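As you look at this complex, bear in mind that one protein chain is not there, while each of the others sits in place.
Let's look at subunit A:
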Amino acid sequence: MSVPIYLVAVLFSLFFVLFVVELVRRGALREQYSLLWLGLGLAMLVLSASPRLLRTLADWFGVYYAPSLLFLFSSFCAFALLLHITVALSKLADRVIRLTQELAIAEHRIQELERRLPDGGTARGREGAGAPEARGREGDLP
């Protein structure tokens, strides 16, 4: 086991942890999801910083080639994170469906009430006539 690759691993882990912290600081990553990444990054940092710890652990588990323990560890972490992400995604999908339904029902109600207004809702109609998908989304259109 050569020293340089451990050095690269330490630097990479350090950079990774700092990058996650920076993402949270900028508000691009929620604290909730950052904890897993920080945990993973710190674990990577500790393991790559002390090859002896890794070797001791490898001995415990009966692994001859210590770095393969690192591979095993990282793939477990990757699976856990992916599962975590799909769970979060499912929750998000449920919320999007619920919000879409509520929005559509509310929009229908608004139109209904506007039709009962003395001016027939034309004031609003002028600035945003048509189906909701045609409104205010010009930027998205191909």
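By definition in this document, a contact is a pair of C-beta atoms (placed from the backbone, for glycine too) under 8 Å apart; a residue touches a chain by one contact, two chains touch by 3 or more; residues count from 1.
Here is the rule we use: contacts and distances are computed from a predicted model.
Per UniProt, the protein behind the absent chain is "Glycosyl transferase family 2"; the candidates were "Sulfate adenylyltransferase subunit 2", "Glycolate oxidase", "Sugar ABC transporter permease" or "Glycosyl transferase family 2". Check A:I5, A:A104 or A:L117 against the missing chain and you find that the one touching it is A:A104. Contact between subunit A and the absent chain runs through residues 97, 100-105, 107-108, 112, 131-133.
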